[in-house]
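Here you go, one structure.
Only a single protein chain was left out; the remaining protein chains are all shown in position.
Letters A and B mark the chains in the order given here, with residues in each chain numbered from 1 onward.
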Amino acid sequence: MEFSAQQIAQLIGGTVEGNPDVMLSAFDKIESAGPKALTFLSNHKYAHYLPSSNAGAILISTDFQVSEPISATLIRVNDPYGALAQLMTMVDQLTNPQPVGIEQPSFVAPGVEIPEDAYVGAFAYIGAGAKIGAGAKIYPQAYVGNGVSVGEGTIIYAGAKIYRGCVIGKNCIIHSGAVIGADGFGFAPQPDGTYAKIPQMGRVEIADNVEIGANTTIDRATMGRTIVGKGSKLDNLIQIAHNAEIGENTVMAAQGGVAGSAKIGSNCMIGGQVGIAGHIAIGNKVNIGAQSGLHTNTPDGAVLMGYPAQPARQWMRQQAQLTRIGELIAKVRELEKQIKSLEN
Amino acid sequence: MEFSAQQIAQLIGGTVEGNPDVMLSAFDKIESAGPKALTFLSNHKYAHYLPSSNAGAILISTDFQVSEPISATLIRVNDPYGALAQLMTMVDQLTNPQPVGIEQPSFVAPGVEIPEDAYVGAFAYIGAGAKIGAGAKIYPQAYVGNGVSVGEGTIIYAGAKIYRGCVIGKNCIIHSGAVIGADGFGFAPQPDGTYAKIPQMGRVEIADNVEIGANTTIDRATMGRTIVGKGSKLDNLIQIAHNAEIGENTVMAAQGGVAGSAKIGSNCMIGGQVGIAGHIAIGNKVNIGAQSGLHTNTPDGAVLMGYPAQPARQWMRQQAQLTRIGELIAKVRELEKQIKSLEN
Partner (left out) sequence: MEFSAQQIAQLIGGTVEGNPDVMLSAFDKIESAGPKALTFLSNHKYAHYLPSSNAGAILISTDFQVSEPISATLIRVNDPYGALAQLMTMVDQLTNPQPVGIEQPSFVAPGVEIPEDAYVGAFAYIGAGAKIGAGAKIYPQAYVGNGVSVGEGTIIYAGAKIYRGCVIGKNCIIHSGAVIGADGFGFAPQPDGTYAKIPQMGRVEIADNVEIGANTTIDRATMGRTIVGKGSKLDNLIQIAHNAEIGENTVMAAQGGVAGSAKIGSNCMIGGQVGIAGHIAIGNKVNIGAQSGLHTNTPDGAVLMGYPAQPARQWMRQQAQLTRIGELIAKVRELEKQIKSLEN
């Protein structure tokens, strides 16, 4: 498939600067794109690649000021990354159509209905009482436990595991190796030093339009529900403990951990490897830097960083001050000498 | 199933305050429990929910002093969380009976005996020479390698993987995606900068009553054994490296890592995202705060926090002092001025 820069501009409501007839057949990054590739400039950190880019065309912000001659055709749009997403989605749907039908051997418990436009891959397991929505795609070796509900249009990739009774909304994507609904980590210490298991009788509920990364684990509630709200996106290798609740449209980068019964608001951005303690509440639109550790309730809109987490500016100031601690020790020693000589 | 508060009190040796005839049919959290639900108060952080709770009945400590009128029936016990565990276990066994029998298609190597009361799920793989104990439950898509031993009553959930020759004790629970016995990370650097693989010829031994969380990885020993002691509980996404040894009844929260040949004692409590360096020894009853990093041997009973870890009180004091570093810099600048003016 090939499209001209002009055709692409029309699809996404952009305007062309340069040759409108350049033909494009691939997407690529700005630094490696060749003459048949469409690329984009969103993060200005990469603007220095513009003059030397061999790309056929570049999606670029309407208000970006070009200071050097650029050989590529520019397609001006308000939101280059958004426009790219839109285009890639169109192409992706054309070139990677989702499979349909039931591959054999697979295991579908008696009484479970698989809609005609759904997919059940080989070696997938669909337990008794499960409900599979229209157009759902259950890839090979995935496990859908007894009584699990999978919403319309949801994709469960190869080998993802969903324990009994959990609920997955519509148009979700669950990546390979994700485990949803394993037992929460709940034990009652006994007088002899051993631990008695607390049965984990609740479930996990994933709302619509959620994406769950590869090998992420979301534990079932002790009682009640562990919740991931509508439109939230979890990266890979994240841990969400029992009875935690995550609001809507919150994004969380890889390897973060949310301890038991913590509540996180909506529209938060949480960096990689962050730890959030149990039983605390994080407000809406909170922004947490990578590797931070949160131990206390956090108001809406906070921007946090560090271990333990503090307001990001304060943390940065403190880090700068810390580099001066050696100097400070030396100065105090000097002052002590000076005072001693003054006293004498 | 419904039970009266009186019946429940009798089952667990508690005493009723309020209406003994209230009928209960569910467990729920104190803040969301309705009039048919039994809840509990263990963490006093939640005590403010007591007066407004709509729960039918609440398990509560014998010595908890009620200061406001509570509409719910109280069931007094010495250990509310333990009593809850006991009740939930009874109900769980009634409502979620473990499966029995061999689902097809599954792969059981010739010569392997599956006890009558055991379960082998569809697409499970049981390798040559494996031993499966009475009542063991091998869920769908689980992998039990050649020569693996699975003890009586042990549950291996969907898709867990156990490499050849590893030993799993009795009454263990291995959650989905856990990988037990993959190669330890051992390579010999070569003069040309490449690495030669050191074959990992040992195994993993998991003692009785151990629970291993979802997607946790425990590597086989280079030679000898990687060990998880009796009654220890590992949460999700934990890494236990080759030849590490973990004692008995030690609990470790999610995403912690134990490097090669480290030894951890018994009855330790290790927070989430903790890192423990290789070749060190941690004593018994050691308590390590979340996200800490340990690089040195640690005596029995230590309470540690921080990166690098230090005694928790000292760490807290230091964190408080660090917030004053800006003030300290300013003070020293002021002192310098004052001394200069004294000297003149």
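In the analysis below, contacts are C-beta pairs under 8 Å (C-beta built on N, C-alpha and C of every residue); 3 or more make two chains touch, one makes a residue touch a chain.
Just so you know, these numbers come straight off a predicted model, no measurement behind them.
J.: Out of A:Ser53, A:Asn249 or A:Gln310, which is the one that touches the chain we can't see?
T.: Checking the options A:Ser53, A:Asn249 or A:Gln310, the one contacting the hidden chain is A:Asn249.
J.: So one chain is hidden, and I want to know which residue out of A:Gly127, A:Pro140 or A:Gly260 touches that hidden chain in the complete assembly.
T.: Final answer for the missing-chain contact: A:Pro140.
J.: Pick from A:Arg76, A:Lys137 or A:His175: which residue touches the chain that isn't shown?
T.: Among A:Arg76, A:Lys137 or A:His175, only A:His175 touches the chain that is not shown.
J.: Taking the entire complex into account, which one of B:Asn43, B:Gln93, B:Thr296 or B:Gln321 touches the absent chain?
T.: Within the whole complex, the residue contacting the unshown chain is B:Gln321.
J.: Could you list which residues of chain B touch the chain missing from the display?
T.: Residues 105, 107, 123, 125, 141, 143, 145, 159, 161, 163-164, 177, 179, 182-183, 185, 187-188, 190, 193-199, 201, 215, 217, 219, 223-224, 237, 239, 241, 243, 255, 257, 259, 273, 275, 277, 279, 293, 307-308, 317-318, 321-322, 324-325, 328, 331-332, 335, 338-339, 342 of chain B touch the chain that is not shown.
J.: In terms of residues, what is the contact footprint of the unshown chain on chain A?
T.: Residues of chain A in contact with the hidden chain: 26-29, 32, 43, 45, 79, 81-82, 84-86, 88-89, 91-92, 96, 103, 105, 121-123, 139-141, 157-159, 173, 175-177, 209, 211, 213-215, 231, 233, 235-237, 248-249, 251, 253-255, 266-267, 272-273, 290-291, 307, 319, 322-323, 325-326, 328-329, 332, 335-336, 339, 342-343.
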